[in-house]
Structures are given as structure tokens and as C-alpha cells.
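Structure below; questions to follow.
All protein chains of the complex are present and in place, except for one that has been dropped.
What follows is chain A.
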Amino acid sequence: MMNASTSIKRASFATTNAVFIGRSIRHSLRNVEALIMAIMLPVMLMLLFTYVFGGSIDPTGNYVNYVVPGIILLCAGFGSSSTAVDVSMDMTNGIVDRFRTMPIQSMSVVTGHVVASLARNLFATGVVVGVALLVGFKPSASLLEWLAAIGIIALFILSFTWLFAAIGLMAGSPSSASAYGFILLFLPYLSSAFVPTDNMPSWLQGIANHQPITPVIETIRGLLTGTPILNSGWFAIGWCLFIVLISLIWCNWAFQRKTARR
């Protein structure tokens, strides 16, 4: 009745990751509130910035072309922040203990959440672009520029998701994970996402021009609508890779620490 296989087998690294990615994607699809939010937020923000704020910020009606990259990043930041909660939940409810007593690379449980976040947020990006096109967005990008823009967006989502994953690992509970993550969501407002930084007070310009969101925004905007990119592209890639690297180190450290104590 219970003829379990006794031969010692091991799940490969690829299988382990595939299993955890599948798990996290199922989680994403079954979290109905989060899914509705992931679709509604881009739609509402797009409409809000185009019809409510847009006229005052740029009376020529051209604001939609300016604001699309900002809304993409705002949504991506918001969407990836739920990774902190997902990771924290796994760390506190005992399931990670089971994975850790198995002969597998248990950090992959975090990788699963990161990949699911990437998929979720690329989808949200698609929604933003779709709504933007409906309300008058006129991108000038070639296919290659579109691909490059998607690449930069994906890199940005990955970097922020890893960062949120690290926050989730550090936090003592899912609700504190959510609170810490919240701070990061203000970064897009202090950048060139919604208004050019030129009109900000000079001290704020210093912050806005030297934080990671601004070069990412400028790069996406340049690729999609043909504004000058200058060296923003390299800064964008550099910032994102830097954040990924730091977050990975932080995640590994936090994962070991979390699991060594208690």
C-alpha cells in the first residue's frame, strides 16, 4: 500500500526552480483581490493622470505621452511590493521549515516569487500601454526600441522585486513587510516620472536626478517617444544591476540569518 521509492533521488536545480515558480504563479492567479488591483490600478492611474491632472500640467494635451513611463514604473513598483508580503508569509508560516529540511536549494522559494512578480508586472505594463493607446498615447518607437524598453522595464521590475524580497525576508511579519515596502513606493514621485525635475527646488532636483527611477524613466521615455536619452540608458542599467546585486546578497544573508535563529 505504501511502496514508496527508497532510492535516493534529488530534484535538479532547474526542477526546484520550476516547481517554485509554478507555485508562485498559482498563488498570483488565485489572489483575486491582487489580480483585480493589478488591472484596476494601471487603468485608474492612466485615466487620472490623463484627464484629471493632465490638462493642468500640460494644456496642449500632450501629457499622456510624457506620463506613460512614469505610470508603468509606479505600477511596477506597486506590483512588486507584494513580493515582500508573499516572502514574509512563507517565512513565518512554517512552510519554509519543511523546504529547509529537504535536500534542495531552499532559497529557490524566493526565486519563485520573484519570477511570478516579473510575470505579473509585465502584464500590468501591458495594461498600462493598452489603456494609454486608447487615451491618445502616440509612441514613435520601432520594434527594436519597444523590445529595448520592455527589457529595461523587466530589469527594473526584477531589481525592485528582489529588493522587496529582501525586505520580506528581514521583516518580522507580513504586515511589517508591507509597511517597510511602502516607503519605496514614493520614489517615482520624486523623479521625472510625472513632471520634469527642472521645476523642482534645487535641493530636490539633486535627489530626483540622482535616484534610480529618473534614468529608468528617461530611458523608457526616450525609447518610446523619441526624447533624448543621453547617458540615462547606462545609468538605468547600472542602477538596476546594482540593486539586483545588493538585493541578492541581502536576500542570501537574510535567509541564512532567519533560518539560523529563532
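Here, contacts are C-beta pairs under 8 Å (C-beta built on N, C-alpha and C of every residue); 3 or more make two chains touch, one makes a residue touch a chain; residues count from 1.
We adopt the following convention: contacts and distances are computed from a predicted model.
Per UniProt, the protein behind the absent chain is "ABC-2 type transport system ATP-binding protein"; the candidates were "ABC transporter", "ABC-2 type transport system ATP-binding protein", "Response regulator" or "2-oxoacid:acceptor oxidoreductase subunit alpha". Considering A:Asn93, A:Ser140 or A:Asn231, the position touching the chain not shown turns out to be A:Asn93 (whole complex). Remark: the residues of chain A touching the chain excluded from display are 1-2, 4-6, 8-11, 15-16, 19, 22-23, 26-27, 30-31, 93-95, 97-104, 259-262.
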